[in-house]
Each structure stands twice: as C-alpha cells, then as structure tokens.
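Pasting a structure here, questions to come.
The complex appears here minus one protein chain, its other protein chains still in place.
Order of writing sets the chain letters: A and B. Residues in each chain are counted from 1.
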Amino acid sequence: MITGFAESQDAFAAALLHADQPLPPGITTARGMADAARFAVYRNNVFVGLTGALAQRFVVTEQLVGTDFFAGMARAYAQDHKPRSPLIIDYGDDFPDFVAAFPPAGGLPYLPDLARIEVAWTQAYHAADAVPLDLAALAEVSPEILPDLRLVAHPSVRLIRSDFPVGSIWNAHQQDEVMPVSDWYGQAVLVLRPHMDVDVCILPPQDAVFAAFLLNGASLGEAAQAAFAAAPEFDFGAALLGLVNLGAFCAFHPDKGSNP
Amino acid sequence: MIRSTLALTLAGSLATAFASVAFAAPLPAEKMVGNEKCYGIALKGKNDCAAGAGTTCAGTSTMDYQGNAWKAVPAGTCTSMNVNGHMGMLTPKKG
Partner (left out) sequence: MTTSRPVKTLPQRAGLGLKPEHYKTILSDRPDVGFFEVHAENYMGAGGPPHRYLEEIAALYPLSLHGVGLSIGAARGLDKAHLARLRQLIDRYRPQSFSEHLAWSTHETGFLNDLLPVPYTEETLARVVAHVDETQQTLGRPLLLENPSTYVLFADSTIDEVDFMATIAQRTGCGLLLDVNNVMVSAVNHRLDPFAYIDRFPVELVGEIHLAGYDETTDAAGDRLLIDAHGTSVRNDVIELYRYTLARSGPLPTLIEWDNDVPDFATLNAEAARADAMLSAAALQHAKGRAA
C-alpha cells in the first residue's frame, strides 16, 4: 500500500541503491506483476553512470590498478557516495580520500596523491577564468613592502604535495607506452590553467613549502622564512619568478595580516 | 631575521632572478636533466579529451560491475611502475 508520493519515492530510492533490498512496492508491468529485470535497469543506470563518470575523470588511476580493480573500487565508492548536486563534473572530488582508506589499494601508497592530481586537473579545467599576474608588475614593487606582499592565487591553482613521485607517475601515463618511474622521491605538483590548457608542473623540491604558504595566503616574508627554514638552499627570487611565470597568481596586494 | 634585513634579502634575490629571467620558463621533462636554471618540470597532458565526465539523459545496457566477482588485486601499470623496488612496490595489505 502506497501512502503518498514522497514515501513512494523514498522506497524507490532505497531499493535502487541497495541490490539486496526487495523491489519497491507499487511497481508493476503490463503483465500485472513486478519484474526484477526491469527495475534492475534503473539500478544499473545509476551505478554504471556513476562509476563511468569516475573512470572518465581518474584515467591514470584506472590505468595503474587495471580496469577490473578500478571498477570494483569505483563501485564501492559510488555505493556510499552519491553526487551532492546534479553537477557530475564535480563527482569524485573526495574519491582520493576514499582510495586512501580503501584496504585493497593499501599496497599502492602513492595512489591517493595520484588521484588528487586528477581531481585538480578537472577542477582547474572548470575553474573561473582569470588573467595571470604579469612579471612586469612584480618588478615595480618597491623592496621595503616586499615582505608584506600577499599574492592572490589563480582560481585554477591546486598544489599536491606528496611523499611519492606522483608527477612523474602521472607523466609516464601520458604516453602510449608507460615506462617505469625509477627516480623515487617526493614531489610537489602544481596543477593550474592560466589560459585554455591545464598545466601540470613538478616544482623544485625546495619550493614546495614556499608555494604552499603563498597559496594559503601567507605574505612573501612569511612564506620565504618558512621555506628557508625547511631548505637552506631555497632561492626566493627564482621560486617567486618561477611561480608567477607559471601563472599561479592573478594579483597581489600589500595588506598586512588579516586579508588572505 | 629582522624585517629590514629580510626585505633587503628578498629584494636582492628577486633582482638576481629577474636578471636571469630568460631561464625562468618551465622546460619539458626530457630537457630537464642537467639544467639547473629552469623552473620546475612542465608535464604535457592530454588536454583535448579531458573535459571530465559529463551528464547523460540516457540509460545503458552495459551491466553494472558485480562486486562478488571482484579480485581485490591491482593489476594495471602499477605492477611495473618502479624498477628500484622500494616505496611503490605492490604489497596488498591483508584484511
């Protein structure tokens, strides 16, 4: 007995998402009885659609683990993680966290950070457009205000700091023949889209702290001091010019404190 | 570091960097080896086919992956990813 529209949709949704549940009450066929194969079309559409969306977004992740493993992992994610909005372009933003906590993938400790590059890729692709900061503007800043300067991150910028060479691993999968990555060291990977194309860049190791501080809203002085403390060989000028040149920022302002 | 010293240090470092600005552009990965002046390693992705997933208003006759047939062992390119054999080695955790 169906009590109302909302209750009937609740029952439909519950049966849709859990294959072990009985068919929802009230559905039927021209033969006058419910048919499991017909309801299964809806179940199938939901899960094939969601896992397919993940496979389209996490291309390298899928290559690394193989299609069968990926399908199982994506299915497990989709079971408990439905899109929060109809914007499928955002689906899987927290898939890397799921991968990190997914025991069967535990033997591949670099996999979550690799997946984070792929999250950042799509986010950068769809991020707001902005004109990157011009080097010339930076050249005109007077030395005494330099330490207090705060840079505004380009809307597309994402930084992935990993204990693993995830930039090199990602790069190896952009070729038809995937070659092993033999130089095994932690990498900071900057993903951004200053213009039409998404760029992926492995930062010099000593610049990772500096980039992370700046992108979190720290002033140049704060970021430089943190970077020097982490790596004495840090070269402030080279790092700042390098990041600006990549298009990582779109403005700067000389505020003190509060305004990130 | 006191603030005025910091300002001078940063300004000096920046001036030096500007003087060698011709080297500041990122290099493609294959040109990186042995070149200390470039900034970072620029990786070339497949930009043309990477809009990510789109919506669909279609159904599908492709069958949903059956979880019970699933072998929980990664079997893609990860098996050949690192020749040195340490951090990335495939060692599936038990339970």
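What we mean here is this: contacts are C-beta pairs under 8 Å (C-beta built on N, C-alpha and C of every residue); 3 or more make two chains touch, one makes a residue touch a chain.
Please read these numbers as outputs of a predicted model, since none were measured by experiment.
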Option from A:Phe39, A:Phe213, A:Phe228 or A:Phe249 whose C-beta touches the chain left out: A:Phe39
Residues from chain B at the interface with the omitted partner, ascending: 48-49, 51, 54-61
Residues of chain A in contact with the chain not shown: 2, 4-6, 8-10, 12-13, 16-17, 26-31, 34-39, 41-42, 45-46, 49-50, 53, 82-89, 124-129, 155-156, 193, 196
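Going forward, only the chains that are shown with their structure count from here on.
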Between chain B and chain A, distance of the C-alpha-averaged centres to the nearest whole Å: 12
Chain B residues touching chain A - in the complex, by the definition given at the top: 1, 3-4, 6-18, 21, 24-26, 29, 39-47, 50-56, 59-60, 62-65, 67, 70-78, 80-84, 86-93, 95
Residues on chain A engaged by chain B in the complex (per definition of touch): 41, 43-45, 47-49, 51-54, 56-57, 59, 62-72, 74-76, 86, 88-89, 91, 103-111, 121-122, 125-126, 135, 138-139, 143-144, 146-147, 163-164, 167, 169-174, 178, 180-182, 184, 190, 196-204, 207, 220-221, 224-225, 235-238, 240-243, 245-246
